[in-house]
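Have a look at this one.
Yeah, one chain of the complex is gone here, protein chain that is, but the others are all in their spots.
Showing chain A:
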Amino acid sequence: MAKAEMKYDTQPENEEHSSLKGTLASVFILGAILVVTWVGVYFLYLDRF
């Protein structure tokens, strides 16, 4: 690991080795759920007196 990090500057293709697509998708799915619940609760608040 340490070696790979040291060699980072000469090995920019490192990014291709670790695919984070699934992580990105799950992070944004979770983010979307949070945003939808916030907005939902906010409109519930506006609708009530």
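Simple rule for what comes next: a contact is a pair of C-beta atoms (placed from the backbone, for glycine too) under 8 Å apart; a residue touches a chain by one contact, two chains touch by 3 or more; residues count from 1.
Keep this in mind: contacts and distances are computed from a predicted model.
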Among "Cytochrome aa3 subunit 2", "Xanthine dehydrogenase family protein molybdopterin-binding subunit", "Autoinducer 2 import system permease protein LsrC" or "Imidazole glycerol phosphate synthase subunit HisH", the UniProt name of the subunit that does not appear here: "Cytochrome aa3 subunit 2"
Hidden partner interface residues of chain A, rising order: 5, 8, 14-15, 18, 20-21, 23-24, 27-28, 31, 35, 45, 48-49
